[in-house]
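The other protein chains are all here in position, but one chain of the complex has been omitted.
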Amino acid sequence: MRLSARNVMKGTVVGLEKGATTAHVRIDIGGGTVVTSSITNQAVEDLGLAEGKTAYAVVKASNVMVAVDD
Amino acid sequence: MRLSARNVMKGTVVGLEKGATTAHVRIDIGGGTVVTSSITNQAVEDLGLAEGKTAYAVVKASNVMVAVDD
Amino acid sequence: MRLSARNVMKGTVVGLEKGATTAHVRIDIGGGTVVTSSITNQAVEDLGLAEGKTAYAVVKASNVMVAVDD
Amino acid sequence: MRLSARNVMKGTVVGLEKGATTAHVRIDIGGGTVVTSSITNQAVEDLGLAEGKTAYAVVKASNVMVAVDD
Amino acid sequence: MRLSARNVMKGTVVGLEKGATTAHVRIDIGGGTVVTSSITNQAVEDLGLAEGKTAYAVVKASNVMVAVDD
Partner (left out) sequence: MRLSARNVMKGTVVGLEKGATTAHVRIDIGGGTVVTSSITNQAVEDLGLAEGKTAYAVVKASNVMVAVDD
């Protein structure tokens, strides 16, 4: 499946914390950048996510803000 | 200003395309990753964005999906 | 690629309108429901979208609101 | 109240799971499609959501991605 | 229709700029705050939005970030 999302960043799962219904997943995409994602626990199970596994962080362009230093 | 957004990725503006009201900004955050952002033209002007400038791509964790290979 | 997004709805592209940088795509997912998506023109080209083509509307659960009648 | 959101899909609540602060609601919108929504527990209470009740899944067009098969 | 969105802010349309497919609407919600919204041109027409009209800015809680001064 190919996606319209402009940002599909390949990396490795380096953190996984499950809450009551929502989990936080941390993906190291290289270059010193770790991306944090908040998804449902059910998605974590469906994708078989676990530390050390290859995964992609996917972000729609309209959900990316830009900031500059003052 | 410090932000709740879990993902603040520093980089350099490498692309900037303005439409009628919406602009697309591309930020090279290193490690071979270029992030595409869709923001208002007005924001581009307010931040003084231009190719070659330092900028941050900012993404709330709840807007990051995760994918895995089949 | 498998996605964490809880909502992946298969359908047929029934409308496609490109603006200056942003396009609107309408996907008929059956049962009388047509989903409208706003994506970049570039995504439309990359995916080769056109009326009559099979496509999926993809929505993260955290981007779905719920409403009830008064 | 009428909404700018392009996607207002009428259905029936077929699942409701409350976590510590966040709930997941599943709405069957017909045609074999069940939409999953992640909202606050407080919203669930305010709207009086329960299985079997009529409800709408509401999604802003800019939050809908598009995908195609490889 | 009642919404799960935690933030429904009543105000007056004080600005309206239509682009090729996307419009920017500015709503004065009082207390010196003007909220800017980016929606489809089609939504602007469907809602009959115009300067001076009463309207609501609607935001899902998961789309609100928090910031603090350094």
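Letters A, B, C, D and E mark the chains as written, and numbering starts fresh at 1 in each.
Keep this in mind: contacts are C-beta pairs under 8 Å (C-beta built on N, C-alpha and C of every residue); 3 or more make two chains touch, one makes a residue touch a chain.
What you see is a predicted model, and the numbers here were worked out from it, not measured in a lab.
Taking every chain of the complex into account, the chain not shown here touches A, B, D, E.
Check D:Ala5, D:Ile27 or D:Ala55 against the missing chain and you find that the one touching it is D:Ala5. By the touch rule set out above, chain E reaches the unshown chain at residues 3, 5-9, 24-25, 27, 29-33, 35-39, 43, 47-49, 53-69. Think of the hidden chain as still there; on chain B it touches residues 1-6, 37-40, 42-44, 46-47, 56, 58, 60-62. Where chain D meets the chain that is not shown, the touching residues are 1-5, 19-22, 40, 42, 60, 62.
Simple rule for what comes next: only the chains that are shown with their structure count from here on.
Among the other chains, D has the CA centre that is most remote from the centre of chain B.
Two chain pairs are in question, B-C and C-D; the one with more C-beta pairs in contact is C-D. Chain B and chain D have Cα centroids lying 29 Å from one another. Chain D and chain E have Cα centroids separated by 21 Å. Annotation: 22 Å between the Cα-based centres of chain C and chain E.
In chain A, 1-6, 37-40, 42-43, 47, 56, 58, 60-62 are the positions where the chain touches two or more neighbouring chains simultaneously. Every pair of chains in contact is given here: A-B, A-C, A-D, B-C, B-E, C-D, C-E, D-E.
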